[in-house]
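With one protein chain withheld, the remaining protein chains of the complex are depicted in position.
Naming follows writing order (A and B), and every chain is counted from residue 1.
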Amino acid sequence: MAFDYDKWLRPGKLPHIWCPGCGHGIVMKGLIRAMETLQLKKEETAVVSGIGCASRLPGYIDCCTLHTAHGRAAAFATGVKMAKPEMNVILVGGDGDGTAIGGNHFIHACRRNIDMTYIIMNNYIYGMTGGQFSPCTPTGHKASTTPYGNPDPGFDIAKLAIGAGATFVARGTAFHANQIDKLIVEAIQHKGFSVVEILDDCPTTYGRRNKYKSVIEMMNRLKEVAVPVKAAEKMTAEQLQGKVLTGVLYKEVKPEYIEEYAKVIERAKAAK
Amino acid sequence: MEKTLPKIEIIEKYCKGCHICVEFCPTKVLEMKGFYASVKNLEACIKCMQCELRCPDFAIKVITE
Partner (left out) sequence: MSKKVAFLQGNEAAAHGALYAGCNFFAGYPITPSTEVSEVLSAELPKTGGKFLQMEDEIAAMAAILGASLTGAKVLTSTSGPGLSLKQELIGYGCIAEIPCVVYNVMRGGPSTGMPTGPSQSDVMCAKWGTHGDHPAICLVPASVQETYDEVIRAFNLSEKYRTPVMVMPDEIVAHMRERIVFPEPGEVAVTPRKTPTVPPEQYKPYDTSFGDVPPLAAFGSGYKFHVTGLNKMADGFPTTKADIVQAEEERQVRKVDANIDDIVTFEEYLLDDADVVVVAYGSTSRSARYAVNVAREQGIKAGMFRIKTFWPFPDKQIKALAGKVKGIVIPEMNLGMCSLELERCAQGKVPVLGIFRVDGEPINPDQILAKIKEVK
């Protein structure tokens, strides 16, 4: 049976604002399937975003949604989750929002290991403002503000999250659509701060500047570079050149922030 | 056993004409007709659902029994 996305979409909001071929819609569908799989209660679920194309996602989802300021999703979400721990809190946003202006909030949410899930749609560019380079734009690539090629090295979001203390880190792509919901389900079920990076495509502001002739070429690139972690184990370093690992990249059990703060409350009450 | 065919619904007011569904259908069921995706060969459909999954615009529903 066709999946009933309408159940999770606010009526009258489609078509969404994203350009033809933009993968954000594919990611949103993955998120919706994950929410349905987990039977999340709409009234007890908050989807929080910053600013940018990807951050427009919450407006379409029928639950408690908070479209904050540029880069601040993780900090707002921390307030929501701490004040109401029983809520499921899911953050969404793009690579510029999450790793540049919001980079500090991102690493500290990872460090606290607070029980929230962060879905980062990485399309290597600031799309909404017209295609300026982001901290994830690969070196040498073109953006509206790197007309001679990008001199900056890019972030590896997954490594950044692991280094900062996130206890669940996964990566998928917009091409591998049927994997997206599975990664998000596992991320939400994980106790602690979970990060799901989805490699995405921006045909409008990134693709056309970087010699991609079409959306299809961009999708094919995602298909070609992605190597599941299991498959990668059997590959040589040479074979892995230019590839990106997908699947669950990292998982560990560590004290979760809400639970640790509950202990603070206990100690404070005992000291009273 | 007789093969049951799904119903593929294309919601044109949502379709942005990106070609993703057409290009990545493994059995070439779909085609672009003008601006929109359209069903060309329903008989070939294997109900893999990839077009529905990959449509960024909520414009395809593959309705199976």
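Just so we're on the same page, a residue touches a chain if its C-beta (ideal position, glycine included) is under 8 Å from a C-beta of that chain, and two chains touch if they have at least 3 such contacts.
Being a predicted model, the structure only gives us computed values, none of them experimental.
S.K.: Considering the complete complex, which visible chains touch the unshown chain?
M.R.: Touched by the chain not displayed, across the whole complex: A.
S.K.: Given that one chain is not shown, which residue among A:His16, A:Arg72 or A:Arg171 touches it?
M.R.: A:Arg72
S.K.: Which of A:Leu9, A:Met28, A:Cys63 or A:Leu222 sits in contact with the chain that's absent?
M.R.: Answer from the full complex: A:Cys63 touches the omitted chain.
S.K.: If the hidden chain were put back, which of A:Asp6, A:Glu44 or A:Glu252 would touch it?
M.R.: Considering all chains, including the one not shown, the answer is A:Glu44.
S.K.: Pick from A:Val80, A:Val227 or A:Leu249: which residue touches the chain that isn't shown?
M.R.: Considering the complete complex, A:Val80 is the one touching the chain left out.
S.K.: Tell me where the left-out chain touches chain A, residue by residue.
M.R.: Chain A touches the chain not shown through residues 10, 13, 42-44, 46, 48, 51, 58-59, 62-69, 72, 74-80, 82-84, 86-87, 104-105, 107-108, 261, 264-265, 267-269, 271-272.
By our rule, only the chains that are shown with their structure count from here on.
S.K.: Between chain A and chain B, what is the separation of their C-alpha centroids in Å?
M.R.: So the centroids are 27 Å from each other.
S.K.: Would you tell me which residues of chain A are touching chain B in their complex?
M.R.: Touching chain B: residues 1-3, 5, 9, 14-16, 18-26, 29, 174-175, 177-178, 203, 214-216, 219 of chain A.
S.K.: Provide the residue numbers of chain B that touch chain A in the complex, in ascending order.
M.R.: 9, 13-14, 16-20, 23-24, 49-50, 52-58, 61-65
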